[in-house]
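Shown here: the complex without one of its protein chains, the others still in place.
After this line comes chain A, so read on.
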Amino acid sequence: MRKSANGKETPAGRRANRAILSRTLFLLVVFGIMVFAPLFYQLFKLQIVEHEKYENLAVEQQTRSVSVSASRGTIYDTNGNILAISASVETIFISPKEIEENKQDVDLIAEGLSSILGVDADKIREKAAKTNSQYETVKIKVEKDVADQVREFINENNIKGIHLVTDTKRYYPYGTLAAQVIGFVGTENSGLYGVEALYESVLKGQNGLIVTAKNAKGTDLLYKYEQYYDAQNGESLVLTLDTTIQHYVEKGLAEAVEKYNVKNGAFGIAMDINTGAILALANVPNYNLNSPSTVADEDTAAELASLKAAGDESYPTRLADAQKEQWHNKAVSYTYEPGSTFKALTLAMALEEKKVSLSDTFYCSGSITVKGWPKPIKCHKTTGHGLQTLTQAVQNSCNVAFIQIGLKVGAETFYEYVKNFGLLNKTGVDLQSEGGSIFFDFNQFTNPDNLSSLAVASFGQTFKVTPIQLITAEAAVANGGHLMKPYVVKEVLDSDGNTVKTTEPTEVRQVISEETSATVRQILESVVSTGTGKNAYVAGYRIAGKTGTSEKRDEDTGDVVVSFMGFAPADNPQVILLIGLDSPSRDTGYYVSGGVMAAPVAGSILADILSYMGVEPEYTTEELSSVDAVVPQMKGMTLEQAKAALNLEGFSYRVVGSGGTVTDQTPAGGASVPKSAQIVLYMGEDKPTALCTVPSIKGMTAEAANKAITNAGLCMRATGAIAASSSSVSATGQSPAAGEKVEAGTVVTVQFTDTSIHD
């Protein structure tokens, strides 16, 4: 322009050229530079400042993530039996939208699914009518074989709109066994109760994720874009529980609850006395883990069903209460007054503090007056136990003697021991909702002007502990003084079965010395052999223990908790058992006491446990006469030969017929029967083939019972209080039941109970 302007241009042209020059420069600045500023600003704002916000929003719409569920860990008992395991199941859902779009036959789908899954066909139709929906669940947790039927149905009828997705379901192979310990999971497969809930983080694992990019139509992109986050499978737990022992305890409790018409349920704990490992922990009422919401107690269930049928408003709350009741783990959360079972602790502290010795004597007049309490405190035997040695005082469970022992120990020392025995703190057992104890305030307890608290605490009343606290403390008394922290999870295994973590037994503290413990064991063994615990006696097993009947002072029902704490073998204890029956009926004909009701149950449970644990029975000479022996095979023998064989085992016999050789015998050769049994030898005469009827021996003495059973052609095995030759000992239970038809020579087990025991 410059050049062409030279000479040729008019002044007007030059002026125009100048305008073009300056105004173009202006446009250059505006359009070449200035307008870009807001653009850069806006891009910076969107791409840098708000980047994350938009990226998240974009990713949310662009991706589809599919969760890969981690498999939940398995729960094993101590021997590797599976208590809880997850298995694949399927959820069946329909896509009403797809059904409509593909013009599928809704009735066919509804009827088909209804007949396979047992879901109401009308409900399916209702769901299918929601044609905007892509996902309507028909049934969750459908097992594989049923799901396969659904698949077949889909294929056969070429249906579009029915879908199946994999899910997992928790199975509890033992059903009701140890229900309150194991607990259960909810529909989302997370633990709701018990170990399942407490160890949720261990069992759960980490769900994986597959993130797939999708286009706006929801299908995959042209190129594969997938990101995997591997699922981390849950770890497995090995519990200290032993299904066999658990079964023994549960069976014993259930029978006792039935027999004594126990109103408020029962609890039982079996523990490895030296480690604190819980071998069994049972509660009544129980429930089935595979259907935890179903009320297991038949009476309650029936009552609820009638409430529901009547449309009663209280039904939902009543149902919830009943469920809570059965899910409740009484053995760790319930607090009660331990009663006489606590006397073992009072005894231990007094011996440890050398306030009493085996040679001390205590006089019981039936009551005692203590400082600060206006009325005399009565013993359960109001006529008094008279003069007793220390051992006798324990055998009699004499409250007056124990008040004297408690007073000798002194309030402060007593309080210190209660604390050291762990009764003021939770045990820290790895179970849900452990309860805490209720004990006296220190200042009130140690008030020198009022010894009443100390006096009643000495025999285990007016304070409350949980069963788990009590058994832990009692274990310390018996195991050499070591207070062990109880536990139920023994090991944690990774998904390949390698041990990740092992729980080592934890000693909280040593409370008493080995010597004191040995002395207490000896005394407590005598409680079972001759004292209030004699109903727990089992020939061959050295069971030591203490009975308890505890009043419920905070209720005016007059109900009691009858209990028994026992351990065995007495000289080298392996296992300790505590059972409690809450509020047995007073109308069953049994005297309501721990010695009468709880001891026999505990004795038989302990015997089962010891036998299962392989503890060899050791018989006293006296016991030997009633222990079992194997009946020799005598067919074809002469009478002389048979006699010799029977004498060798110590059996008595009678002969039927007059042939030269034994043609048959009852019981059969090889059977194990008590030595007191009489063997019948048939010499030529036919053995009667008719079955024998079990006689009713209830209320009979041991002698009478044996006679009745032998006359019926059967053998008797006695358990319980048979060592004591008291007139108050009588048969209280038998198995098989009276009236049953059994083969000749069958062993009838008879429980003998000293029904006069007060404790």
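The rule we apply is simple: a residue touches a chain if its C-beta (ideal position, glycine included) is under 8 Å from a C-beta of that chain, and two chains touch if they have at least 3 such contacts; residues count from 1.
Going forward, contacts and distances are computed from a predicted model.
The chain that is not shown carries the UniProt protein name "Probable peptidoglycan glycosyltransferase FtsW", picked from "Peptide/nickel transport system permease protein", "YhfT family protein", "Probable peptidoglycan glycosyltransferase FtsW" or "glycine dehydrogenase (aminomethyl-transferring)". Here the missing chain is touched by one residue of A:Val35, A:Ala129 or A:Val500, and it is A:Val35.
Although one chain is not drawn, the whole complex shows that of A:Ile48, A:Ala310 or A:Ala690 it is A:Ile48 that touches it. In the full complex, the hidden chain is touched by chain A at residues 1-4, 10, 12-13, 15-17, 19-21, 23-25, 27-28, 31-33, 35-36, 38-40, 42-44, 46-48, 50-51, 53-55, 57-59, 61-62, 213-217, 221-222, 225.
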